[in-house]
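The other protein chains are all here in position, but one chain of the complex has been omitted.
Let's look at subunit A:
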């Protein structure tokens, strides 16, 4: 297995006592898969991704990538954060190059690599713009280009398209599919958008909330990967199954609060 999560538990100590955010998470992801983890807000999705990124350590259990246990952050895992994290004083080109610069890649090579990925995300003509001059969707595309420029083993994405309008989102979806098919990169993406998950991934982990657990694992087999598939009945079946799963959990969570 390429990316493996074994018996992962995560607790936070809060004023009200110990908060169990993730409970007994087991996941196994093969190289070249496009995985989506779907869950309601507050189900611990970001927390799970932070454990894989190595930005936070699990209370018990472990995460391994390519057989090696994760003990800290590193460029073998490209990360696209939930909130915009471009460096405001660097222009788009410099932002995209920054990871390569940190890893000691000479100037001409990193310039070329960054330009290539800026072209891939369609932002070549904004290479000299500052982040504050970009729209939300453009910022997120720069963040993707920046993560891809280091050619990571796995791309981790935390609700990257949550703030985008439906049309930008659709074009980003097509872009992700193209990228995935062309580069065969492993992608682990978090979302609360059910259609997004069904459309993009080959496998979905549906998460239950409070504490976050893997409720169900769904293999997605769509006849094709283009927007017309969304009218297909197979697509609707997957979507409805997921919706029902999440709805059940939503009610549980509400009941737990009440």
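Here is the rule we use: contacts are C-beta pairs under 8 Å (C-beta built on N, C-alpha and C of every residue); 3 or more make two chains touch, one makes a residue touch a chain; residues count from 1.
We adopt the following convention: contacts and distances are computed from a predicted model.
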Undisplayed chain, where the name is taken from the UniProt record, one of "ABC transporter permease", "NADH-quinone oxidoreductase subunit NuoF", "Carbon monoxide dehydrogenase" or "Cytochrome aa3 subunit 2": "ABC transporter permease"
Option from A:130, A:163, A:177 or A:222 whose C-beta touches the chain left out: A:130
Full-complex contact with the absent chain, from A:61, A:75, A:136 or A:162: A:75
Absent-chain contact - pick from A:18, A:41, A:60 or A:103: A:103
Residues of subunit A (touch criterion as defined above) contacting the omitted chain: 53, 55, 72-75, 77-79, 81, 83, 85, 87-89, 98-99, 102-103, 130, 132, 146-147, 150
